[in-house]
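Yeah, one chain of the complex is gone here, protein chain that is, but the others are all in their spots.
Per-chain residue numbering starts at 1, and chain names A, B and C are given in the order in which the chains are listed.
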Amino acid sequence: MIRVQREDFDTAAETERLVGGQHDIGAVVSFVGLVRDMAEGAGASSMTLEHYPGMTERELGRIEAEARARWPLSETLIIHRFGRLEPGDRIVLVIATSPHRAAAFEACWFLIDWLKTSAPFWKLEEGPEGSTWVDAKGTDDEAAARWQK
Amino acid sequence: MIRVQREDFDTAAETERLVGGQHDIGAVVSFVGLVRDMAEGAGASSMTLEHYPGMTERELGRIEAEARARWPLSETLIIHRFGRLEPGDRIVLVIATSPHRAAAFEACWFLIDWLKTSAPFWKLEEGPEGSTWVDAKGTDDEAAARWQK
Amino acid sequence: MKLLYFAWIRARIGIPEEDLSLPAGIVRVDQLVDWLASRGPGYAAALAERGSVRVAVNQEHVGLDHPVRDGDEVALFPPVTGG
Partner (left out) sequence: MKLLYFAWIRARIGIPEEDLSLPAGIVRVDQLVDWLASRGPGYAAALAERGSVRVAVNQEHVGLDHPVRDGDEVALFPPVTGG
């Protein structure tokens, strides 16, 4: 399941919705990404997450389908926020559930790694010296490349 | 942080306690283990988790310290339940937080893998044909061995 | 053709989207980007770092040799930084 939204999300409620009443799920692995304070003591840095409506949902759906094809998963969920966010705010939630923990860990990790290099989001950071667009990280490309078959 | 308890836990509240107000955490990875219905349609199977009070806390503390020595983590939490549990019940919660997601994923995975082969818990399962002690799994030993340096 | 711009490419071009008719002879993404860069200083600045320009055609990531047609939705943006 995919959601792209401005509002915050409730990890516990989302997890309960995925897992509740099912008795064949042994493992629930979740990842929450938070806004870090990049200004490092020089004052809190807010950011604005821009995205490409339509393509974002498409890309997230594509990587979710890929994860479900690769691993024996019970449920998957990706929620990604856009709009203005403050340090400490939640940005993204990824949950993968499975009878077995290895599949849940691998799928959750795969989803966030791929999302980072494929879903069309961009971050405009407000630092003490003005706004700057966050550069994509080479380490993110490397993290995603690990999952290439 | 380590807790061994009979009561259920509230993943959201525990996460908030670990993460709340901190702005240098970028990644929160959590694992929840649930009781699977092993009877596979032959009726729900409850289980009773026995443990070794004292040694359990020691072992969990030891593997937590090991994780914190291996990865740059902000916070870690392990909560493990004991006593009688029904299918769908939560057994164990592991959370690892870090500025970076790779450390959080690896540490969380390491913690649950090691816990499974080192923390002194035993499962007595009530199936349709009586109670049986759950055998340790060779796959768990292999999962833990991956982390040997 | 519908063109969409995001992040600093949008900021430098100055508009988030526009409708354009493809000039004759422009049939691939790289030709489209070259032509857009010639449309004015904002476009030129936005597309100067050609290695940092990513392209989606009809909401799918594509390479520079991907074909473009007049009915396409084409988006230009920097490397993505979600998550």
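Here, contacts are C-beta pairs under 8 Å (C-beta built on N, C-alpha and C of every residue); 3 or more make two chains touch, one makes a residue touch a chain.
Only a predicted model underlies this, so the values are computations on that prediction, with no experimental measurement involved.
For the chain that is not shown, the touched chains among those present are B, taking the whole complex. The hidden chain makes contact, of the residues B:I2, B:I91 or B:A107, with B:I91. Which of B:I2, B:A27, B:A96 or B:L115 touches the hidden chain is settled by the complete complex: it is B:L115.
The chain not shown here touches subunit B at positions 33, 49-52, 54-55, 58-59, 80, 91-92, 112, 115-124, 133-137, 140.
As a working rule, only the chains that are shown with their structure count from here on.
Subunit B and subunit C have Cα centroids lying 49 Å from one another.
Between the CA-based centres of subunit A and subunit C the separation comes to 26 Å, rounded to the whole angstrom. Between subunit A and subunit B the centroid-to-centroid distance comes to 23 Å (mean Cα coordinates, whole Å).
For subunit C, the set of residues touching two or more other chains is empty. Annotation for subunit B: no residues touch two or more other chains.
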